[in-house]
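One protein chain omitted, others in place.
Should a chain be cited, it is by its letter among A, B and C, assigned in written order, with residues numbered from 1 in that chain.
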Amino acid sequence: MEVRNTMQLEIPAVPENVGVARLALGSFASQLNFTLAELDEIKVAVSEAVTNSVVHAYPEGPGPVVVTAEHDGRELMIRVRDSGKGIADVAQARQPSFSTDPERMGLGFVFMDSFMDQLEVESRPGQGTTVTMRKRCQAGQQPQAAAEEGSARSGG
Amino acid sequence: MEVRNTMQLEIPAVPENVGVARLALGSFASQLNFTLAELDEIKVAVSEAVTNSVVHAYPEGPGPVVVTAEHDGRELMIRVRDSGKGIADVAQARQPSFSTDPERMGLGFVFMDSFMDQLEVESRPGQGTTVTMRKRCQAGQQPQAAAEEGSARSGG
Amino acid sequence: MAEVAKGGTAVAIEQHLTGRTLVVRLQGELDLVAAEEFRREVEKALDQSGARTLLLNLSQVSFIDSSGLGAILGRYRRMSQQQGRVILVGAGAAVLPILELSGLLRIIAHYETEHQALAAS
Partner (left out) sequence: MAEVAKGGTAVAIEQHLTGRTLVVRLQGELDLVAAEEFRREVEKALDQSGARTLLLNLSQVSFIDSSGLGAILGRYRRMSQQQGRVILVGAGAAVLPILELSGLLRIIAHYETEHQALAAS
């Protein structure tokens, strides 16, 4: 992957910053030729990964979350990293409906998996968690999303 | 200012990333009690500062732009920093209509100045430029913008 | 139609009672922050109104994730316990696929319009 653009966002793990990350990454992703539906999927995946760092990683108070991304015009890579408590059994955590929090749905990893082409979860208890996701777009010179939105609305 | 939230965004100085910064900072700013009009003003100010780093700072190819922000619930501070060629005469650069580029309007600093409560520009030729902007919002528990948007649309 | 409660920072929440149905119209992005507000506001309105049916209009929701789904599921559980029900209305292109994938539409009915939902309920 010959990197064409990159970004790095560092935020404390508080709920309000999930939206900051989602919007930043949504805008970054729109530089590629994704459809509007695919951009929505990417936003969900980012939201889930950052929400996990906010909700699960730091029981003793918010630590840092670092979101990095890069793309080569064809493939988008997004990495969400925290230095929180980590996950003891990643395979179990990735199961549908598995959650250590009774108020939550246990669908975070399921959505990341469904909506991105590739999902990698690395975690060490006490060290933190790194989630890496990749998604490829159709070949093409121009991002599709803006054009779609245009034709969806144009009346004349 | 007792910091309640912070963020740091690092991006290469390419045009596509102006939108990434604007959306991230717009979302960050919406955590305070700004009106929709004030949020628009903040987005313009961010757009101008980052655009300047993209357009002027790195004639030899894109270097890094670092956008940091923090707020205490009442005041928002936004800092845009590049390590580019710098500005020899800052006072001149801040004049309305002054631009070193005939294609541009020379209104970037004017907009930052008009739309934020405070603007500070530090620059050293060959070292880079740092723009620091501050804006205070009305006292209040809750951000206004969402409620406004709600009542603007609510029909029943 | 009286307005029961209106709150919100991240989502705008508009509520009113029609018969024994609490109609809640959500607007914005239903993520972790919004889910928390939604939970708080709607619980308060349910307590006060004694509604039997909770109608959630999602037509102005531009984003939802598993935190938002969790908040809906939580209200579904509450209403089920008291022999009430939840109805969803108007989920759009950004929301419907998530509702489907989550399996929520297998337990909660979804209608295109409030009119259809109220007629059927």
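Methods note: a contact is a pair of C-beta atoms (placed from the backbone, for glycine too) under 8 Å apart; a residue touches a chain by one contact, two chains touch by 3 or more.
Predicted model, so just to flag it, every value in this text is computed and none were measured.
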Would you mind spotting which of B:N5, B:Q31 or B:T51 touches the chain that isn't drawn? B:T51
Missing-chain contact among B:K43, B:H71 or B:K85 belongs to B:K43
Over the whole complex, note the residues of subunit B touching the chain we left out. 15-16, 18-19, 22, 36-37, 40, 43-44, 47-48, 51, 54-55, 103-105, 107-108, 110-111, 114
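Quick note on the criterion: only the chains that are shown with their structure count from here on.
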Cα centroid separation between subunit B and subunit C, in whole Å? 36
If I count partner chains per residue in subunit C, which residues reach a count of at least 2? 10
Can you pull out the residues of subunit A that are in contact with at least two other chains? 16, 19, 22
